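All protein chains but one are shown at their positions in the complex.
Note that the chains are named A, B and C in the order they appear, and that numbering of residues resets to 1 at the start of each chain.
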Amino acid sequence: MKDIMGIIFTTKDDLSLRELTSARAVAALPVAGRYRIVDFVLSNLVNSGARNVGVIMQRNYHSLMDHLGSGKEWDLHTRNNGLFILPPFLTQENGGEYAGVLDGLRANFDYLRRSRQELAIVTGSNMVFNMSFEPMIRQHEKTGADITMLYTKVRASNMELGSAQKHAHAFLNVAEDGRVVDMEVNPNAASYNNISMNVLLVKRTLLIHLVDGATAHGAHDLDRDLLQPSIKCCSLKVYGYEFDGYCRPVETIRGYFRCNMDLLDLGVRRELFKTMPVYTKIRDEVPAIYRSGNSVKNSLVADGCVIEGSVENCVLFRGVRIGRGSSVKNSIIMQDSNIEEFVELENVILDKAVTIRSHGRLIGQMQYPIVIGKNVTL
Amino acid sequence: MKDIMGIIFTTKDDLSLRELTSARAVAALPVAGRYRIVDFVLSNLVNSGARNVGVIMQRNYHSLMDHLGSGKEWDLHTRNNGLFILPPFLTQENGGEYAGVLDGLRANFDYLRRSRQELAIVTGSNMVFNMSFEPMIRQHEKTGADITMLYTKVRASNMELGSAQKHAHAFLNVAEDGRVVDMEVNPNAASYNNISMNVLLVKRTLLIHLVDGATAHGAHDLDRDLLQPSIKCCSLKVYGYEFDGYCRPVETIRGYFRCNMDLLDLGVRRELFKTMPVYTKIRDEVPAIYRSGNSVKNSLVADGCVIEGSVENCVLFRGVRIGRGSSVKNSIIMQDSNIEEFVELENVILDKAVTIRSHGRLIGQMQYPIVIGKNVTL
Amino acid sequence: MNDMRKKSCIAMLLAGGQGSRLGLLTKVVAKPAVPFGGKYRIIDFPLSNCANSGIDVVGVLTQYQPLELNRYIGSGAPWDLDLTNGGVFVLPPYMKAKSGEWYRGTANAIHQNVSFIEQYDPDYVLVLSGDHIYKMDYNKMLASHIETGADITIAVRPVPWEVASSFGIMNVDPENTIVEFEEKPKLPKSNLASMGVYIFTWPVLKSYLDKDACDPASKNDFGKNVIPAMLHDRLKLKAYAFDGYWKDVGTIESLWEANMDLLKIPPEFNLSDARWPIYARSPVLPPHFIGQRASIEHSMIAEGCEVNGTVRKSVLFYGVEVEKDALVEDSVIMPYARIEAGAVVRRAIVAENCVVSAGCVVGEANGDIALVGQDTALPEGCRVLAGEQVDRLDVARRRHDAK
Partner (left out) sequence: MNDMRKKSCIAMLLAGGQGSRLGLLTKVVAKPAVPFGGKYRIIDFPLSNCANSGIDVVGVLTQYQPLELNRYIGSGAPWDLDLTNGGVFVLPPYMKAKSGEWYRGTANAIHQNVSFIEQYDPDYVLVLSGDHIYKMDYNKMLASHIETGADITIAVRPVPWEVASSFGIMNVDPENTIVEFEEKPKLPKSNLASMGVYIFTWPVLKSYLDKDACDPASKNDFGKNVIPAMLHDRLKLKAYAFDGYWKDVGTIESLWEANMDLLKIPPEFNLSDARWPIYARSPVLPPHFIGQRASIEHSMIAEGCEVNGTVRKSVLFYGVEVEKDALVEDSVIMPYARIEAGAVVRRAIVAENCVVSAGCVVGEANGDIALVGQDTALPEGCRVLAGEQVDRLDVARRRHDAK
């Protein structure tokens, strides 16, 4: 395995995710019953041989820091190399937020320079997918590319209706030989159906050189200010690498909801969890207990749950309790939430440690689920 | 060994320590060639059986966090119990600084409540001493005290001239049976020669109760607002426990300078390092190399140093280089500083990674050493 | 390297024997590595007890199939025992100067590791065995040992009189001093069974181990030789009564029963007590999935399972698959086993990585516990009777006979 480094860029709190990101970065959002979104890309990096991973933080990063800890669960708790938490205010040039990815990279030049790996993977942190970067690295070396961009075909699983308007997405025109010949950033109607996954592979020293040049000219945006011009004027050899597996970006409540619900499909579960292992923070919990009277159908259930009621099409995180006579449908119930007796829930997202008192009732719509914030008792 | 918890209170940046604390908490100040001040009290706690230690942080805590890491060097990297970094802005009640120890404790009630130990030791972080708290715990249990305060006799090694004016010190009148019958806080001239070491032992639940009551009445200061009244009106059984070994508070540049110089005394070295082991962050360095031409007298030298010049009455931290023909006297040279050739230094404190170019000359006074800040090249 | 810190008390865990009463279950793994309770191994219990009691040096004495145990324990991190001053150490027999020897008995195993123990200069040594399920604060027992000034303190627990004759029984006086020790007495005079948990004052133990080692007639066993010798010499032996849940899981029946105890309401043994957590090495698996046509009754299910059939009063370990129309009842299904469509498993233990193929019938509704040994793939339509034990070799033999 090639010794590579990873740089994960976390985004600031995102209004489209409402209460869920009011006190945490998107990367720290709980997903799939026992993970945080960042676990996927971090595990991908580790599984591809990265022993040095930097996480560029912005505001609201405490829950993410708490989750990542010393990096032990990813075998990144080593003294040389390992996991580096890079909070913004460690530098004097920044005040808690970056204008764009380029600024975040610029602020962490010390870390980039000190690292010893030849190749770097720069990636966002809101994409759920499971993939080894090794074939992409082999292609990168074979083509002699300066930059290799990861992309996928536009599909139901990787786009949300209307999200292109709201979120900066880049679309690529990739030639037969894999070379990227055109790039559209955030178009109203895209001309190409190759969507960038915001993962790029580049030589570490070239990355430093490119970021230095771009930021010195006042640029902030990686796609618009660095990649697009380089492709347009052919100043760099930019190649694309296609990923054809399951991937889902989490940018809106609906996207978050669908991402969880996707896991009720056996094919998606296999792709996400059997391709390569996905690591996460360990919590010592007893296996789930099913008491008499329960009825559970088509649901994902984590350790520590105790179920007496009925559950259908749900994702239950660790330590959830579903009381006698309660009925929970099409819902996502995060860690340690407690549904007392004779409660009815449908199309609901409960954040961590929510309590719904006996006989409570919350019915949302599939297209617009009800979200209840952390620690609330209703 | 009794399972106790420790709570270390770090102070904000202190003007009396000039440049040395402009970017770090006093607790993170390098001392004795390879340690940080906090290592001493943290090792004392661990050596006395504490497996759960919380460090209450204030502003400027990044270098301290970096030093403590996951707590591995203190065997505090465990998932249950372990080392807890408690930064101020984790709570909504605070904005980066506490008005007093009581506020710091109040802001961390969650942590205090979640902990499982019966007894807590609350301690400051600017005192250099080596001591097992076990006999103090035994006395506490025997006397049935509510609170036991650690004190020592006033001596040259634990007081700095005039420091009582500048820094809040408390003096205790301790009766024959160990009971504290009077307490003076920050007097111009103390009536008693027992000085409090700012370490107190108390039942965890009682601590929560007392802090809750005091802060609810608008109190901030532990000594003045909680201990003094309790002693005065005998509402609590407060006992004293005397420590008669070496201890040195670091509050001013002079105190810092003397603390380092104290280590050139064999007796002090034995007390500080042979009583119980003092743990610190590990750095992989080669043993020190003495090249021909060197002349080293009465000095403490850490791993990674390379010495060709002459050194007398100095403390050299890890990775310091003393070039050919240079002469360094009565000075403290921190990690990775580089003294090139034919330099003359006397009564100087160089912070980390300072370079003194060839033929440079800096002569300070013993009573007022010259301080050169981090990363400076002269 | 002589900067080891003194420890007041360290633990030595006898993980040794082959545990033949567990039959095929211990054919490829050592007894302490046998799975229990959906995600645990037996050794998690003494290790978690040590960690929770603040005992942070544990020597694990083993000579039989240590690979799985070694790998499971790893750096000790799951039990918070990956320490610089202390930790958990697997101690197989080793060669000294020109010679070496296997462990001859429990006492000999400790005796061969005297130099390991003396590194920590302990005042007391806690000796544990690796085949019981219980939660116990060894620190309280140590406090009692120190307070009574005993030479040995032995933890005891009342057992039903009718089974007392299968235990080591302690006869005590009114002050809890042990006056007699009988190993599996025909006519027990007391029902206080030794729990296999001893605290020795180290210098006393050391001298008796030295003496025992010189006696060629000795079997070098604690129960048979060392403790009787101490009793004979009128040393101070104290019984420490423990009244919590404690179960010897040394047989197929008792291992099955202990798993079933977890399903009772309230559970006879509560694993989810935040004040006394039981740690385990966690598998890297997603939550389990319960399918549209599944039905679960009164069961415990761990992560990574895929359940599409019917599960009643059973414990499913992580990674188990139960296919549609399969039935699992009153059974313990160990990690990564697969119960295929239409198979029926009743009153059985199915060990790790087994495949119970379509149409198989394992165990019977009333009858002794059936066992399918590790890595066994039962062919379609195969029958395993109540009380029967089957492994891959048996399957191969049956195939051969059928030809």
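Some observations on this one:
Here is the rule we go by: a residue touches a chain if its C-beta (ideal position, glycine included) is under 8 Å from a C-beta of that chain, and two chains touch if they have at least 3 such contacts.
Quantities reported herein were computed from a predicted structural model and do not represent experimental measurements.
Of the residues in chain A, those that touch the hidden partner chain are 1, 3, 47, 49, 51, 72-73, 75, 77-82, 116, 277. In the full complex, chain C touches the omitted chain through residues 1-4, 27, 62-68, 70-72, 74-77, 82-84, 87, 89, 92-97, 100, 102, 115-116, 119, 283-285, 335-336, 352-353. Where chain B meets the missing chain, the touching residues are 32-35, 72, 263-264, 266, 269, 272-273, 277-279, 282, 284-292, 294-304, 315-317.
Methods note: only the chains that are shown with their structure count from here on.
Of all chain pairs, the one linked by the largest number of contacting C-beta pairs is A-C. With centres defined by CA atoms alone, the chain at the far end from chain B is C.
With centres taken as mean Cα positions, chain C sits 41 Å from chain A. Chain B has residues 72, 77, 79-80 in contact with two or more other chains. For chain C, residues that reach two or more other chains under the stated contact definition are 277.
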